[in-house]
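The complex appears here minus one protein chain, its other protein chains still in place.
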Amino acid sequence: MIPENYFLLLTSILFVIGIYGILSRREGISIIISSEIIVNAAIINFVSAANFYSALNGISYALITLIMIVFETVVFIALMVVFSRKTGSLSISKLGRYKG
Amino acid sequence: MEYLNPQYILFSGILLLILVDFLRRSLNSNKKVFLHYITAVFLGLALVFDVIYGNMNINLFSEVQYSQFVTGFMLFLSFFIYLFIISDKNEHSVAIDISYLSAVLGSTLVVLSSNLLSLFISIEILSISTYALVYMYKSGNALEGAVKYLSTGVISMVILIFGISLIYAGSGTLSFSSLHVISYLPFIAGVAIVIAGLGFKSTLIPFHMWAPDTYEASKSSVTAFISSVSKAAGLIAMIRVFFFALPVSSLFVTALFLSIALITIFISSFLASVQDRIKRILAYSSISQAGFAFISIAVLTTKGINAAVFYIFAFAVADAIVFLAYDMFEGRKVIYKKESSSMAQVSRIGAIAFFIGVLSLAGFPPTIGFFGKLLIFYALFSSGYFALVILAFFALLVSTFYYFNILSEMHVIDRITRDKKQLPVKKEQRVKETILIILTLALFIGVIFA
Amino acid sequence: MINLIFLLLVPAIGILLLILKRFYDKLPSPEIIVLSVMGVNALLFALGLVFGFSGFNVNINPSISFSFSLQENFITIPFLLLAVTVPVAILLFAAKEIKQSKSIFYLFYLLVYVSVVSVFVSSNLIVFFIFWEVAVLSLFFITGLWGNSEKGKKAAMKFLVFTQFGSLTLLAVFILLFLYTGSFNFSVVASRMSFLPSYIEYISFFLLLITVMIKMPIFPLHGWLLDSYYYSPSSGTMLLSSMLSKLGGFAFILFGFGLFRNLLLEFRLPLIALGVFTAIYIAFTASGQKDLKKLLSYSSMFYMSLIFIGISSGINLAVAGSVLLMVSHGFIITMLFGISYILLQKTGTNETERMGGLMSKMPLLSFFLIFGIFASLGVPGLSNFPGEFLIFIGSYGVAGISLFAIFGIMLSTNYYLRVIKQALFGQLKKTFASLTDLSKKELLFMAFLSFFILLLGLFPSLLLNTLGGL
Partner (left out) sequence: MLYLILLPLLISAVIIPLLGERKNISWLISLSAAVFSFLLSIFFFILYFNKNIIESYTWFSFSNFSFSLSLIGNNLTLFMTLLVSFISIMVLMFAGVYMKKERHARFYAEMSFFIFSMLGLVMSNSLLLFFIFWEFVGITSYLLIGFWYDRAGPANSSKKALLITRIGDLAFLAALIVVFSALKTFSISSILDSIHSMPLMALAIAGSLFTIAGLSKAAQFPFYTWLIDAMEGPTPVSSLLHSATMVAAGAYLLVRLLPLISAAGLLNLIVVIGFITAFAGALLGLKERHFKKILAYSTIESLAFMFLAIGTLNAGGAIFYLFTHAVFKSMLFFISGGLAIIFGTYDVYELNKKKLRGNWFTIPALIGFASISAIPPFMSFFAHSAITHNFNVFENIAFVFVAFITALFSFRAFFVIFGSKTKKPLKKEFNLFFPIILLSIISTVGGVFLYFFNGIISIVYSFDVFSFIALAASLLGVFVSYEIFYLGKTRQLTEKMKSLSEKIAGYGYEKFIIAIGNSISTFGFYVGKFDFMFSNAMSRIAESTFILSSKTREIENGDAFRYITAVVIGLAAILLLAVIFI
């Protein structure tokens, strides 16, 4: 039985990796991919905690999360498609019409 | 009777619309207007049922003391904002109706959720449909607004779910009734991350940066929805989590919340005062309103929560009014502060409603904005935060400054009599003005809910 | 018995009529509407003096103790007299001054009127505050929209931000009172003042002081005064000086003297010293002014500082004197500002040095200017004297330092006489050869105010007898 803390450590590392991924690239797609890493970390958390507390609802939370994040990703990618069609690039830094 | 509550109504509305849209080929394109009316009817029905029967009460979603009031005003605002949207003869697709309905559904669900995960789901529903609304309701450069909103939103959502998962890992439950504070690092970290995640929706600094741009980029009537109903949902979520679920009354949380609130109030006020475009001023002012509501949440007392709920109501109505009114002016190219003088030419009633709305935002009596602030200060005083109130006064002064900069430029009034040259008034403008009048009346009558 | 609500209802009807005038042009002109509203109100007030006033109460939201309740209190009558009469005079004046957007101007005008009246009669602190703010707002717009075209807006903004801070501190006081007494109702609050812990009492008292010092205004917080007095239209300046500054004094008496009397007595020495300092400082400041309107603005503040001395002495004699002085100063300063505007209109300048010898062309105006100046110098028989006298007698009993304020009167004699000498005496300048004297309407304005100045000066007991409750 792997201790709960190991999972937490793993997910924290994943979280940090995800954050790093978000900050390191400016392409919309890399943002969503890095976000997926964080979501995966969350799912791992849910599942491992469900195992730890031997309660099933953790598993269902993980599934629900998966579904919701899929919606989000879909919307994001759809928008990115439009975006790349309009601007010819995926970098979200290219926007600057509205500012301070 | 059990099913006659707004959530089911809205949900069935969404289903109906999807069905009809699916069968759209067989429908005449003139009939699209009919779909809008159906949407409006569903919203209205939801409002009526909320008033009569209250909300749904199931496992993950349950009523709390203020939920009927909050969903009530959310539905009220959504209904009128929607009427305002459809009073424009612009063609818009059924998709917008659907996303609008689901956004409303999401925000009412946020109020009711009694589990962190259901809260997350509700916020997701709300967020996703508002992304769609911002993008699909075409105006100028909606894409930019949508992208900014969405990219910030996605990150906030994943942060939120990660925080929730940490809380689950720490405590083994996500239900508000069984959650309790434990001093366990993952749990604490989870709570901290949840603060950050929820901060996005309620536009607290530093999670606010998308807001001015998105507000400015999207159509003003949509902005009205985002800045009132959707933001109200975010703040209510804060209340749900930090007052009911995790009653953490430690000094640290209070200090953190208060400092976030103060930073929000001050920075947004100062930023608003240097803006040139009216809509952006309003956007920042809306952020500062959220700060005020949050300052009241931050004291984490019953008085504070009551004050916050009332204040959320107050600023949501006022925000809705100013953005809706601004929608009328935006169409006539009233963009910059110095152009506000021509507001009254566009619509006199619109200008007056805008005026009163801004007064309410600035907290001038006898509007409910004043009573909201009264309650907030009351809550702060009863918890003994005297210095905080004085600080808040200064922020209020700054906000008075920028609000009245618009108003004094507005000549609400000066030009009306002099220039007989009124733009031609269309029938839909009359409808819009009526809506504004009703909302403005709410600014005065709302006192009874205090 | 006259119900106090009528005093509010009549102007409210006037406001409605003004709004309706937009749509039905057949209604009489705004001036006439406002004048008749004020006439009816004055009549009601007179009837009320004879038959007595009765209170009014409607509960709106019991959970925050918000009820629309009106009630006479111990200093209402003199202030009501001021609020009911002076605006009539200002109206006579504004009818000439305001040329554009009349109906809107009078809308704001009536708003100021109704809110000042309501502040004086309201017995619920929220109602008090609401009308307090409405008055500020209306004057903000009057200053900003009808004032000096370049600087009016900035001045209005300064006025708003300053007074808004004062309003907020007042609000804080109200909330603190509510917190510990559980009610916004004035009489209930007054009866439960012992519930307040002492530190809360201190805090509220100082917050109240800030409010008062901004509103009246008193030395360190008077920054808004000059700009907003100077750049307002003259009728706005009159409203500011005769009505708004009196609200500050009213609040100070009602709350400072009525509720926090112990603290007032405790702090009266420093407060009186502050008042004396302000008086002398402002008298010096005014001596340095060449511009008549600026000079009058500062001199108005000088009298407010005397009032401050009177109230902060906490002796009922001096407080009664402050009430008298406030009422009388309302009349006098209105008249003086009116004259300064007429002079500006006729001579094209506000600087007394550039006038000269106007007396030979405008004997009536000169008469009223000299009359007003002597009235404000406290010549017995005119209305300032009883007030000043009572203030000095009362405050001397507790702090000998208050006598030094008399030095300020000396200085004001100096600058007022300079005004008379430079503007009225001396040789008539050739450019002014075609000046004409007061018109009928202006004469009426002056005579109306002079009547009250004389009346209150000769029979101060008219007001003093109503102050028995002090």
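Order of writing sets the chain letters: A, B and C. Residues in each chain are counted from 1.
Note that a contact is a pair of C-beta atoms (placed from the backbone, for glycine too) under 8 Å apart; a residue touches a chain by one contact, two chains touch by 3 or more.
These numbers were taken from a predicted model, which means no experiment stands behind them.
Note that the undisplayed chain, when the full complex is considered, contacts A, B, C.
Among C:S29, C:S187 or C:S461, only C:S461 touches the chain left out of the display. Of C:L27, C:I401 or C:L470, it is C:L470 that touches the chain left out of the display.
Only one of A:L23, A:I67 or A:V81 touches the absent chain when the whole complex is considered: A:L23.
Touching the chain that is not shown, out of B:E124, B:D213 or B:E330: B:D213 (per the contact rule at the top).
Residues touching the missing chain, restricted to subunit C, are 158, 161-162, 222-227, 281-282, 284-289, 298, 316-317, 320, 357, 359-360, 370, 374, 379-381, 386, 389-390, 392-393, 396-397, 403, 406-407, 409-411, 413-415, 417-418, 420-421, 424-428, 459-461, 464, 467-468, 470 (touch as defined at the top). Where subunit B meets the chain that is not shown, the touching residues are 147-148, 151-152, 155-156, 159, 183, 185, 188-189, 191-193, 195-196, 199-200, 205-207, 209-210, 212-213, 252, 256, 267, 270-271, 273-275, 398, 401. With the whole complex as reference, residues 19, 22-23, 26, 31, 91-93, 95-100 of subunit A touch the missing chain.
What we mean here is this: only the chains that are shown with their structure count from here on.
If you sketch which chains touch which, the chains link end to end in a single open path, with no loop closing it. If each chain is reduced to the average of its C-alpha atoms, the one that sits nearest the average of all protein C-alpha atoms is B.
The interface with the greater count of contacting C-beta pairs, when A-B is set against B-C, is A-B. Chain geometry summary: the mean Cα position of subunit A and that of subunit C are 65 Å apart. Averaged C-alpha coordinates put the centre of subunit B at 42 Å from the centre of subunit C.
Put simply, subunit B touches subunit C in their complex at residues 359, 364-366, 370-371, 373-375, 377-378, 381-382, 386, 389-390, 393-394, 396-397, 400-401, 404-405, 408-409, 411, 413-414, 416-418, 447-448, 450. Of all the residues in subunit B, the ones that touch subunit A in their complex are 117, 120-121, 124, 127-128, 131-132, 135, 141, 143-148, 150-151, 154-155, 157-159, 161-162, 164-166, 168-169, 172-174, 186, 212-213, 216-217, 271. Residues 60-61, 63-64, 66, 100-104, 126, 129-130, 133-134, 137, 140-141, 144-145, 153, 156-157, 160-161, 164-165, 168-169, 171-172, 175-176, 178-179, 203 of subunit C are the ones touching subunit B in the complex.
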